[in-house]
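Got a structure here, written out as structure tokens. Questions coming.
As you look at this complex, bear in mind that one protein chain is not there, while each of the others sits in place.
== chain A ==
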Amino acid sequence: MRFHILVIALFCCGSAESRKVRGISSSYKRFYREKKSFLCIDGSKLIPFEQVNDDYCDCADGSDEPGTSACPRGRFYCTNLGFRPHYIPSSRVNDGICDCCDASDEYNSHVRCQNTCWNLGQRERAFVEGQMRTLDEGLRLKQQLIEEGVLLWREKQAQLRELQQVAEDLQIKLEEHRRKKHEADRFKEQTLRALKGEDSGKSFLLFISHTIAPDEVKAEVVPVHGEERRLSDDEAGVRCFSVFFLFQVLVLCYVPGVSNSFWFRAVSNTLFFSFSLSDLQKKLDIDYGTDWEFLFLNGQCYKLTVYEYLYTLCPFSHITQKSTAGTEVSLGVWGMWAEPAKNRYNQMIYENGEPCWQGGSRSTTVTLTCGTETALRSVKEPSKCQYIMDFQTPVACQPVLKQRGVHSEL
């Protein structure tokens, strides 16, 4: 049950007109037409019109006090002529801090706020114009990069197909040679037996093959190339080679007069191709955007010095931090695109960097923003071992941005 007893107005109403429209946008003015009573906008309560903006909160939705700080859930409309209008929480009305650029929120406080809307508007317009220019230029560059990206993609695809073809051919050849080799083995064994007779207590391992894990392959490719050692000195002329092929290790022994040189060469070729092939395949498996516009970033690196550290971002590969003292730590290797529903190409995640003292490992989130140049703009470490980077590039420019502009009061 509620009682509304009209009382002598305690507060002067000399400036009633100006007071009553305070804090209202034009679209809301219809709710505040001078009448006998005012219905809270949520319809919860009917109050005398004098109680609108009288610095006492009557409506649960705060609608009776758009121009004062009386309602906890109220909001105040800054008209901000010359700039963008916006709402501020009622609690910022007359709190001694200038929030509206037109100074309208501090009509009864000790601070003297300047109307800065025109200046802000100018600056905003200049800024937006700059942004638009950047965007136009960015989009133009992006288009180029997309075109280049498509070409590059095709080129790489062609390369891939070619390599695959070569690999296939080699595979066939290899099979052929294996077969030949097998025959040769038999032949060689016979020969050896013939050569050494019964006194040959030593056996030659001509093929030793065992499976190794795929990721070991990369690590061991370097020492493999051209590795050659003598198995035993007294077996003059007998040489063994250990090479890797299709995740298998082959130890090949060359016995003079038995094996043939062509066979060995064929194997090394296969090896080389299989590696550039898997590398390329891995790279092409990455999502470079709908138009392969991010492809050009692969293989590039971008640097930025922040305080005592030099940061290096190599997109789709890795990120490092090098201190002035010279120690370099990994802040993560390419992980994935973060996927905030709308625009899935604006954040990259690099993970599994150098381990941290309290567990876990360093990781970096790279946010891509539109710009005419491709560059690393900022690096922060808001929490220990969690880095965030701002990376600017034309390919992050989105045409949708063009919709934005300066809204002025209706």
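What we mean here is this: contacts are C-beta pairs under 8 Å (C-beta built on N, C-alpha and C of every residue); 3 or more make two chains touch, one makes a residue touch a chain; residues count from 1.
Convention: contacts and distances are computed from a predicted model.
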Message = Leaving aside the chains you can see, what is the UniProt protein name of the one that's missing? Options: "Cirhin", "Polycomb group protein fie2", "Eukaryotic translation initiation factor 3 subunit B" or "Neutral alpha-glucosidase AB".
response = "Neutral alpha-glucosidase AB"
Key: Touch with the omitted chain, as defined above, among A:Ser25, A:Ser91 or A:Ser317   = A:Ser91
Ask   = Which listed residue (A:Gly43, A:Pro72, A:Gly130 or A:Gly299) would be found touching the missing chain in the intact complex?
value = A:Pro72
Ask   = Contacts of chain A with the missing chain: which residues?
value = 1-8, 10-11, 54-56, 58, 69-70, 72, 89, 91-92, 95-97, 307-308, 323, 325, 327, 356-358, 380-386
